[in-house]
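Note that one protein chain is taken out, while the other chains of the complex remain in position.
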Amino acid sequence: MPKFTLNGEAREVNVPGANPLLWVLRESLGLTGTKFGCGIGQCGACTVLVDGDPVLSCLVLGRACAGKRVDTIEGMADGNGLHPLQQAFADLSAAQCGYCTPAFLLTAVVLLKENDRPSRPEIVAALSGVLCRCTGYLKIYEAVERAAAVMRGEKVTPLEEILDGI
Amino acid sequence: MGSDRAHDLRIVGTSQVMVDAVSKVTGKTVFADDLQLPQMLYGKLLRSTEPHARIRKLNVSKAVAAPGVKAVITGADLPIPFGILPVSQDEHVLCPEVVRFVGDPVAAVAATSEDAAFEALNLIAVDYEPLEPIPSIDTALESDKPQLHDYADDGNIHKLINLEFGDVEEGFADAHHVREDVFFFQGNTHLAMEQHSATADWSADGRLTLWSATQTPHYVHRAVAKVLELEPSRIRVIACHNGGAFGGKSDPFSHEIAAAKLAMLTGRPVKITLTREEVFYCHRGRHPVLMWAKTGVDESGKILAMHFKTCLDGGAYGSYGVASTYYTGALQTVTYEVERYKFQGARVFTNKPPCGPKRGHGTPQPRFALEVQLDKIAEDIGVDPVDLRRNHLQPPNSVTANWLKIGTIGLGECIDAVVEGAGWKEKFKKLPFGKGVGIACSSYICGAGLPIYWNDMPQSGVQLKCDRGGGVTIFCGSIDIGQGSDSILAYITAEILGIDPIDVRVVTADTDLTPVDLGSYSSRVTLMTGNAAVQAAEKVRDIIAFHAAKKLETEPDKVRFADRSVLAADDPDQRIAFAEAVQLAEAAQGTVGSIGWYKPEKSPGRYRGAGVGPSPAYSYSAAIAAVDVDPETGIVTVPKIWIAHDIGQSINPMTVIGQVEGSVYMGLGEALMEEMVYRSNRNVVHKFPSMLEYKSPTTHEMCEIETFLVGDPDPNGPFGAKEAGQGPLLPVMPAVANAVYDAVGVRVDEVPITPEKVFKGLRSKDHRVGPKSFPDIPWPEPLCIPTPAEGGDGKALRVETAAKA
Partner (left out) sequence: MLRLPRFDYLEPKSLKQALKMREASGDNAMYVAGGTDLYPNMKRRHQDPTTVISLANIRALTGVRNRDGHTCIGANTTLTQVAKHRRIKRHYPAIATAAGSISTPLLRNMGTLGGNLCLDTRCNYYNQTLEWRKSIDYCMKKDGAICWVAPSSPRCWAVNSSDLAPVTVAIGAEMALVSADGERVVPAGKFYNDDGIEYLTKRPDEILTELRLPQPNGWDATYLKLARRGSFDFPVLGVAAWIRWDGDTVADARIVLGAVASYPMPVPEAGAAIIGTSLGDDAIETAATAAFKPSKPMDNTDHGLSWRKQMTRVYVARALKELRANNKLI
């Protein structure tokens, strides 16, 4: 397997055959934050970024990523500092079981890079390639909006004051 | 139950970040399939390609010899049957003689790689002698040959129930209006994003460890011990965080026990992760249920009598089916007063993946029937469907006709909240053709009154350990499946001991380390483990208060716990750090810890079958759905749902709303598109076991939701809390069905409400789509139980006989 840049670090992995990126990440590199949901592009759980675009790692061959930049959930936080999207997902409980969460987060990163003030329909469309069975998506939308506001430098309601006393 | 210091809550009732949220948003949560152990082998199951067949020959010799293969097992290696219910021990890890559905496992392989295991499966030759398959309810009722299981109540009828609470015929005779309807609720599945996975390790010193994506580690522990004939003390089951479950991971499964057996045979860890297709075969989801409802009301719509019949398509094995069958009748009485009630339920065996518990377990189907029928009755007698419901609520602190003890009921408040929130009065019957609103209500248990196997022990236990450094560890068998049960334990403990949730380490779902909790099912965890945690924390609080009081120069009952401090209530300046207080207590009396447990009170019902339905508390929900129906296509879109939920007291309102929204989402999928369908033209096989073809709503189909949390604290709940994880799903399907009727005048008495059905209904004479009749079923003699109003004592009048009616 040729070299590629994984979460900002140059990596070289020797993988026999034509293994999809998902297995390269999970089995060869031990990065299990990227999840298997179906293996055939029908759920979105295995989303990673290749050269900045969200794609399905179950359908991209590891070898086809040679020379490319691959970003996974493991690279999203800056050390211990959560990305505003991660913080907002945690604050609003947009992650319930957490299985689809990495996929939504990575997809949302790209959305906010392209559009710092996405409307609700734009969020719905951008996130429509990942299935979630826990949340009903609404908390995910709210978290994306909250993170977008934080990233624009706006003030958001502190968590303690949301829904206080119900 | 509950805490006596609910007046000054710091944590309970406020939005908190879940204790594992950061792990989840950083991808660090370890799910079962994320485990990789040194020397680990990969296991795979060979599954039947026949729906019903006798195994003539099974030749594994080529597979055994294949490269990388370390072990191959078949039914002969694991002859002892298992099953979740003691009355339905009808499953084998690998079918020894007969396969009963396409997907039934027949052999298992462990190999050095998953590819090698897969290739080895293809080398196993199975010679099947096909048996006639039983594909449907009708064929199961018609034919007792071939019989799927010999323990069924009657031929291929697995279970027959006939319960009569008061004379319903008398009630119908007195009624102002009586109507009969037939409904069908299609089966659907959980489709958790995470597929099942289990890893087993057999240590050199003869101990088995099994990690699994399971909701019920305790029941898995029991099943593994039974099938492998191992002392339970040598087995440790650890449930990993579930990547969603919804009931689909609450049975013990073949792959779990096969992984354990293969690990024992090879001396190496073995992991079996299912494919998505296999998850469809494991199923245990919503039963397809055919229903007949006859209800008689007075002029105001009060229900004088209800006769309700259900027939469940159970699939090939028992699973939770006996309980599911009772649940299709048990909760019909807990929302509105029903004076007399008769319930007849039957579950049949068919050659399809077994059905079981999915979110709402057995109750969404009858709730759909009841709420749609009430909508029709309201129209028949000219009463607003809101008033029909609102005016005849079951009173609080009462006992229903079928002997369920009801405590608090927030349903009236729920109805008021959604009626106002949705602007019902301005919309109902007043919107233009194609737009409509519909209302429905529901109730759900907060934990089942009885455990799955009969015993007198607690349903939930916790141990609590205080560290000199001020940390507290709480040990509990409950398992977090995404609903936040670990967080609930931390919030409650922190609340009572005046510390922060971060100070509480939660150790859960490990049969070696944690006291038994029965599992994350029947919406039991917040109430039951919550109460156990309250008890344990209060005991520790009292110990610490006793010793801190001396230092603070006050009385123990005047000691408060707050801000990681222990302080004198009268003089808050008199305070010591919580850690110091723990040290004082430890110095005075030794290691500081406690236990807490919870067991529900006995239910007043004393008849056979009274075990299903009782609960320490009932949650209530009301929902109004708005729909847009395109009359040219029949396509239904749901722009918004207003839902109110009687939560008693939110422990964390943010996660409660998350549960409500998730329930509405899942209900919406059931209402509009989700269905488990099977082919029958060639073989009885799941029509398309894939995530593309099993339609689960995407972001585009999700509606807007406005949630109202209402209700008064329930005396049986921790801090007054009731459940939120399942109940709010129930009103969604009937609310959508009723809204479709309001929009275009079509009654779809069937779920899912597909465009095909609405299109057909718009063009048919009676504007109705749904089943026409309910089959004849050989009901046994009814068990007659006088209602509380009739002065009954909760017992049946005479012993049930096997004689057929």
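We call the chains A and B, going by the order they appear; numbering starts again at 1 in every chain.
In this section, contacts are C-beta pairs under 8 Å (C-beta built on N, C-alpha and C of every residue); 3 or more make two chains touch, one makes a residue touch a chain.
Just so it is clear, the structure is predicted and the values come from calculations on it, not from any experiment.
Enquirer: Considering the entire complex, write down the shown chains that touch the omitted one.
Expert: A, B
Enquirer: Which of B:Lys24, B:Arg47 or B:Lys70 touches the chain that is not shown?
Expert: Here the residue in touch with the unshown chain is B:Arg47.
Enquirer: For the full complex, which residue in A:Val130, A:Ala148 or A:Leu163 touches the chain that was left out?
Expert: A:Val130
Enquirer: Which candidate, B:Ala125, B:Leu692 or B:Leu797, sits in contact with the chain we can't see?
Expert: Considering the complete complex, B:Leu692 is the one touching the chain left out.
Enquirer: List the residues of subunit B that touch the chain left out of this view.
Expert: Touching the chain left out of view, subunit B contributes residues 47-50, 102, 114-115, 118, 273, 275-277, 632-634, 673, 679, 681-683, 685-690, 692-693, 695, 697-701, 754-756, 759.
Enquirer: Across the whole complex, list the residues on subunit A that are touched by the chain not included here.
Expert: These residues of subunit A touch the chain that is not shown: 17-20, 23, 36, 38-42, 44, 47, 53-56, 58-61, 63-64, 107, 125-126, 128-131.
Criterion: only the chains that are shown with their structure count from here on.
Enquirer: Which residues of subunit B touch subunit A in the complex?
Expert: Per the stated touch rule, the residues are 13-18, 20-31, 33-34, 36, 190-195, 241-246, 273, 275-276, 481-484, 650, 653-658, 661-666, 668, 690-692, 696, 698-700, 702, 704-705, 709.
Enquirer: Note which residues of subunit A are touching subunit B in the complex, please.
Expert: It comes out as residues 26-27, 30, 32-40, 42-43, 45, 72-74, 76-77, 82, 86-87, 89-93, 95-102, 105, 123-125, 127-128, 131-139, 159-160, 162-166.
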